[in-house]
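With one protein chain withheld, the remaining protein chains of the complex are depicted in position.
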Amino acid sequence: MLRTQSTVLIAASTVIIAALAPLVMPINIATEILIFGIFAMSTNLLIGVSGLYSFGQAAFFGVGGYVAGYCFVHTNLPLSAGLVLAMLGSALVAGLVGAFSIRRTGIYFMMLTFAFNQMIYYLAYSWRAVTGGEDGMGGIRRPALDMPLVGNIDLGNHLNFYMLAAALFVASSILLFRLARSPLGLVLDAAKQNPRRTASLGFSVYRAQWIAFVVAGAIAGLAGALFALLYRIMPIDAISWTSSGNVVFMVVIGGMSSVLGPVLGAAIFIWLQGFFSLIWARWPLLFGVFIILVVLFLRGGVAELFDRARQAFTRKTPTPAVQGGSHE
Amino acid sequence: MTSLIAAQLINGVAIGMLYALTAFGLSIIKGLLNVPNFAHGAFFAVGAYVCYAADRAGMPFAVSLLLAFLVPAVLGVLVERLGVSRLMNSPYLYQLLFLFGTALVMEQLIIIIWGSVGLSMSPPAFLEGAFDLGFTYLPRYLVFNGCMAALTIMAVYLLIERTRIGSQIRAGIDKREMAQCLGIDVGRLITAGFGLGSGLAGLSGGLVLPLLGANATMGADMMAIAFVVLVIGGLGSIYGAIAAGILVGVIQSVSTVFVPAASTVLIYVAMIVTLTIRPQGLFGER
Amino acid sequence: MSEVAMGDAAMTNLAMQQVATPSATHLLEAVGVTKKFGANVVIENLSIGFAPGMLHSILGPNGAGKTTLFNLLTRDLPVTAGEILLRGERITAMKPHQIARLGVGRSYQISSVYLDLSFLDNVWLAAYRARHGGRMGWWKRVGSYGEIRDQACEVLEKLGLIGFRDLPAKAVSYGDQRLLEIAVTLATNPDILLLDEPTAGLSQRETERVKRFIESIKQQYLIVMIEHKMNVVMEISDRVHVMNRGTLIASGTAAEISRDEAVHRAYFGL
Partner (left out) sequence: MESLENPLRRALLKAGTAALGTSITGLSWAQSSGDALTMGVLSQNTGTFAYTGDLVLKGAKLAIEERGGSIQGRKINLIVRDDEGKPAVGVRRLTEAVASDKLKYFGGNFSSAVGLAELEVAKTEKVVQFAAGGSEDFTGSRCSPYTFQWSAHAYTALRATLEYVRQRMPDKKKIYTITADYVFGQSLLHYTQVAAKELGLELVGNDNHPSGERQYTQYFTKALSTRPDIICLLTSGADAVSAVRQFNSFGAKNVQLVGPWTLEVEQMRELSPAMRTGMILGLNYYHEIDSPVNKAFVQAYTKAYKAVPSYASAYGYDSFRTLLLAMDKAKSVEVDAVVKALEGMQYDSVFGPTTMDARTHQSIRPYYVIECKAPEAMKDESDFATIVATGTTPQPPELNECKRTA
């Protein structure tokens, strides 16, 4: 019963977020927040739901960006085709990387994803003909979006492009929310807590986690494609392992236990960077301090703050989280 | 051709010793903490800057190097006490992020203290110039570097294998529960190990100063390599890093004979191949 | 005198067992399996078979290799040598989840329920797998599988756990977690139940409960149970197998075993 409602609630809240954002901040920041929101949510499918600490998600973000970029620079495919190809491309790469990495667990897994990320980075870096190497892939066009009924929508217009991003944002959050509460999601959660037992129940843990890895990769690819469209370039550093680290951090500040936590994380992350860099040239120091504080005192991320606040209001002790939940 | 490869081998080993030293520190910490120290690069940088400052203050090179070890070591102890140790019982993700944040802070502090313009320091006079081996030149300082790294590693090896604290550290790494049963304070052990590891990072930072100079981001570059070295060497064994360090140095150096531009990629290829065939690394146990 | 004779009987019995021939009478069996961890041999050339419709217990001092045997049967660990047969078919090379899907349900010695999941979800997972094979739906919500939820509730009912339905497993006593463990295993709807010390860490009362429960279901399954509590073993098992130092030293009815010399030696060093 509750579950039924909460899908609706998720949809509602995402729509509301998407609708409010541009009213309170410059449109392109709002767009970027949604894009990284998508990226962060996809990453949380691995980190939060499946307990797979991947430090290589930027690779798939990047692949998506480059594929889409390539389509919109060298071909005149319609928008939809470009986005789909981007997702397929990322899914493919994620499939391969996952096939290798998931056999290893814990810190080995993390290092493998890290290594693959680095490797893909250097490949993109040296494959100048296609990716533009260090100077990035430039001259990406934003094809008009051809919609039935509505007709042709010019995405050159910031607001229209924002709408597109928002639509995809809502779609992916609903998808990821449903997935987290589907049998697959439950299996992933179970495998996170006790892979051996999950296998002895007759589930292929490897397969479940591989699927999660591919889905996360594909959605990261979608985010990457949107990113490439946003600034009409695909810069090389968007694919480096530091951006993998950043997205992990977005997830952590936002909180892993909910679907929307990571979006909040993305918002805070992007906003803080902009804010800090305006007030002090040595801003990364403030940022570092912020990371440290979050890790030491706010393990559950900002979402945890809300819970604490709620518990403060409603005196009753909370029933322990049933889905995902804490990792302590 | 052969002489060129020979030359690159020598050069590679010399470089490799430095990677080995840096990664060795990392691997001690990894061994005790079961977390790769994301702040290792920062300690490396601090070492370089401390060494520079000491040299400017007119101290002899030896003293500068000593300080390049001590200061980061103390810093390391602080970081471990104040932060890492509090996160012992949470998933390593949080320790990683904590160290990540610490690295950012240290990097910026360096800039605030020493400015963001890179710094250089010439090696002491008796180490300038190069040996002419006929088929190649071998910079004196590079040789010195290799030897110093080798000696340090040897010393630490003896410390760990031959002394009581050493045997405790080993116990802490190999069988922590047992160590606890033996009434060893694992917490203090980890602190000590973290300090030692950070110190080694700092020392190698000081050592490479005349070659690489000092700048705030030098840590990140070195850490990426140390990281690879650690993984190739084997997460299970602290000594694997030494052999792997030399290996990486040689790969990097010899590959310049054939495919210079690919040398970096090659290192990662090596890492992935290792992890896929032998997830525990070349020398890792279990 | 007679004791010796009886002992011999048990021995011949055992000898018969060790003739490594797959026999249709055995639903699940290990044929000449060996397991080594590095140098030390935990199980050595062990052959043991379990006939259907019975409750088998495996006895033996600690370190006899009982749990390791279970791990070999379910492929949680690969064998070093030998074969595992299920209904006469080789399953030695299969993966644990594949074996589980063939109807081998297992409970673990250290309780391995999902502490963060509710009782319902714990059992639900097992029931879902039993119903949908290996498939994992990714869109329909867990909540919307009505009939599976009902099955799960039934099982909880059976073990008198229905009250905990929506509590996370970590919120209840160890004893109840052990019961949940059994419930989960049952919900996979197996033909064969491997229970690893189902009563370990249970109070007297709880032990009684589990014992009676197992007895009540033993007609429907082939049950193999590792158990230390003699009273449990002796009262409900049809067949008792005794292991020591990685080998099978005796097999027989409870009565036979209680008089078996080798067993006495193994246990009381007589």
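Per-chain numbering from 1; labels A, B and C assigned in written order.
The working rule: a contact is a pair of C-beta atoms (placed from the backbone, for glycine too) under 8 Å apart; a residue touches a chain by one contact, two chains touch by 3 or more.
Just so it is clear, the structure is predicted and the values come from calculations on it, not from any experiment.
Looking at the complex as a whole, the chain kept out of the display touches A, B. The residue from B:Q168, B:N215, B:S237 or B:T274 that touches the chain not shown here is B:N215. Residue-wise, the contact with the chain that is not shown comes from A:H158, picked out of A:R104, A:H158 or A:R207.
Mapped onto chain A, contacts with the missing chain fall at residues 2-3, 5-6, 9-10, 12-13, 16-17, 20-21, 23-30, 32, 122, 125-126, 128, 132-136, 138-140, 156, 158, 231-233, 235-238, 258-260, 264, 267-268, 271, 274-275, 277-278, 281-284, 302-303, 306-307, 309-310, 313, 319, 321-323, 325. Seen from chain B, the chain kept out of the figure touches residues 3-4, 7-8, 11-12, 14-15, 111, 115-123, 128-130, 135-137, 139-142, 210-213, 215-218, 221-222, 252-253, 256-257, 260-265.
To be clear about the criterion, only the chains that are shown with their structure count from here on.
When chain centres are defined as mean Cα coordinates, B lies farthest from chain C. In whole angstrom, the spacing between the mean C-alpha positions of chain A and chain B is 33.
Per-chain Cα centroids separate chain B from chain C by 50 Å. Here the spacing of chain A and chain C, counted between their Cα centres, is 43 Å. The touching residues of chain A, counted against chain C in their complex, run 1-4, 7, 178-179, 181-187, 189-190, 193-194, 196-205, 207-208, 211, 320-322, 324-326. Interface of chain A with chain B (complex): residues 47, 53, 100, 103-104, 106-108, 111-112, 114-116, 118-119, 122-123, 126, 245, 248-249, 252, 282, 284-285, 287-292, 294-296, 299, 327-328.
Interface of chain B with chain A (complex): residues 34-36, 83, 86-87, 89-94, 97-98, 100-105, 107-109, 111-112, 224, 227-228, 231, 235, 261-262, 264-265, 268-269, 271-272, 275-276, 279.
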